[in-house]
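One structure, as structure tokens, below. Some questions next.
Note that this complex is displayed minus one protein chain, with the remaining chains in position.
Right, chain A next:
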Amino acid sequence: MRRIRVIPVLLIQNGGLVKSIKFKNHNYIGDPINAVKIFNEKEVDEIAIMDISATKEKRGPNLTQIKDIAGEAFMPLSYGGGITNLEEVKDLLYNGAEKVILNSCALDRMALISEISKQFGSQSVVVSIDVKKDWLGGYKVYRNNGSKKTSLSPVNFARQVEAAGAGEIVLTAIDRDGTYKGYDIELINQVANAVGIPVIACGGAGEIADFRKAVKEGHASAVAAGSMFVYASEQRGVMINYPKQDRLINEFFTKI
């Protein structure tokens, strides 16, 4: 049986855990450390934490908070937000993060991907690519937490970051974020088929059937979700949750 990673993505804004809809309307969920403790008990595969205030506030990662979070995470942890140099990456990796996630910085200074990859291995550098369809129906990469459009196509950008040494890609469809409408399979398929590194599908997951589709039809190597793991349902009542192993095995791993 092939196991696929199922990854909760946790957003941090002003130190608290939040969840967005289409990268807007951030709703306060709670204390991130508490959430990680619960995810730990639920034996989640991996956790991705993104500090969405960092780049906006022009500051680096909050190392104190990351240390506290990593101390409770007995599963792989990746961290993104505000990273601009190798020194910050080193601090993160030596303080409990397995991987760093680059977004805006991957666009500004692609050389950092190579530097990280050379020193710490390509497995430690993840590039997150946020994508929206423009009015012509073509996909474009967005930056600064989805607030600025670029002229890049996700396929071309994905190929560039792979060549630079990225170990994997988190691919998020902005318009699906928080909607429970399922992943953008076409987008995932385009990017996953264009690169040799793992592509993690993100944005829109509402049920386990969506994970299956992302892998079977989109050829994603792993799946990520936010709302599904911090809300009880589409009514958005806060409840940190994660599917039990037998459900993942019966409804996902054995069906792909």
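By our rule, a residue touches a chain if its C-beta (ideal position, glycine included) is under 8 Å from a C-beta of that chain, and two chains touch if they have at least 3 such contacts; residues count from 1.
Going forward, contacts and distances are computed from a predicted model.
Missing from the rendering is one chain, named in UniProt as "Imidazole glycerol phosphate synthase subunit HisH" (options: "ABC transporter permease", "Ion-translocating oxidoreductase complex subunit D", "Imidazole glycerol phosphate synthase subunit HisH" or "Heme exporter protein D"). When you scan A:L93, A:L112, A:L187 or A:A205 for touch with the missing chain, the hit is A:L93.
The missing chain, though absent from the display, is touched by one residue of A:Q119, A:T150 or A:T254; that residue is A:Q119. Even with one chain removed from view, chain A keeps its contact list with that chain: residues 1-5, 40, 43, 45-46, 70-71, 74-76, 93-98, 118-124, 167-168, 196-198, 219, 221-222.
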